[in-house]
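First up is the structure itself, then whatever we jot down about it.
Rest of the complex left out; these chains stay put.
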Amino acid sequence: MRRPQIGIMGSSEADANQMMIAKHAGACVARVGAALVTGGRDGVMQAASRGCAEAGGIVIAVTPFTPMEQVNEFTHYVIPTGLGWARNVITAISGDIILVVGGAAGTLSEIAYAWMYDRPIVALSASGGWAAKLAGERIDHRRSDVIVDCKDVEALEPILRKLLAERPVKTIPPVGPDAP
Amino acid sequence: MRRPQIGIMGSSEADANQMMIAKHAGACVARVGAALVTGGRDGVMQAASRGCAEAGGIVIAVTPFTPMEQVNEFTHYVIPTGLGWARNVITAISGDIILVVGGAAGTLSEIAYAWMYDRPIVALSASGGWAAKLAGERIDHRRSDVIVDCKDVEALEPILRKLLAERPVKTIPPVGPDAP
């Protein structure tokens, strides 16, 4: 019953090119039938949310704040964490696939976490920032794959369809130790 | 565009009475047009999710685990946190209203957090546990209201409709310090 989810990571401050790429990427998430997860703020997060919502998709935001209300206006569901930037570990793993658009230090922390927790990562490298610097790269030796370099947002949809097809959505029993 | 959300807190180990109450409460959340947020595990969380999903509602789970898959089968969207029981602070504040069914120490931590972060709390006191112990009580002096005592699950729907009507869903700009 679980539905596919795709996260889009990127800065709250973004230039016009990054906003356009984020919006296209958000729409693409809707078109492949996945829900979008973002950090709920402005910039890349807002543009991606808008793109997804306007294409008929569902948007979930995991915010650093505590109020339910403090979230961009293109979000359907909100998970406030109250954790400040520590919420990045959560956004980074709340997708079956993680996309990166541009990106400053916060996004870099999310790339690191998505890598550690074994999420496939796709960098939209035309957006600059850490997406461009790490596209095609390996963060460390624990994984044999690389961060997929998607140079053109038009090429994103088939990449997402392929990655989703390789990862049928399923559930396993939610049991086990609650804590490390 | 944000939609109302109601959280149901309760233990992963639950007796038949608690499971029945949780399932009714979950269905009630769907009927009042809200999405349900749970901790994604067994027991009260599963029964509430089932009740909501079978009544046509949307279920979001915030789990202590890291895999996307590790969540009960009545969940539509999953937010894995990797935080162990520290995720309780997030489930506790991820609703416009928080309901409590039964409850051991984990649920007690969630009641404390929902209180601190100013969420209205409704205890289904017939379910026993901390719901019964704290129904009608005040956790401390920072708030003038009490934990609403809902003695009968049949009385829950009007309580939720009233609380939702008092809290029109809205958004405010997602700006401000990321961190305390």
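Lettered A and B in written order, each chain numbered from 1.
Throughout what follows, a residue touches a chain if its C-beta (ideal position, glycine included) is under 8 Å from a C-beta of that chain, and two chains touch if they have at least 3 such contacts.
Here the structure is a predicted model, which means the values were calculated and not measured.
Visitor: To what total copy number does the complex in this file extend, with 2 chains depicted?
Guide: 4
Here, only the chains that are shown with their structure count from here on.
Visitor: Hey, how far is the Cα centre of subunit A from the one of subunit B, in Å?
Guide: Here subunit A and subunit B have centroids separated by 26 Å.
Visitor: Under the stated contact criterion, what part of subunit B meets subunit A in this complex?
Guide: Residues in contact with subunit A: 1-3, 5, 12, 35, 37, 40-42, 45, 53, 58, 60, 62-86, 89-90, 93-96, 106, 117, 170-180.
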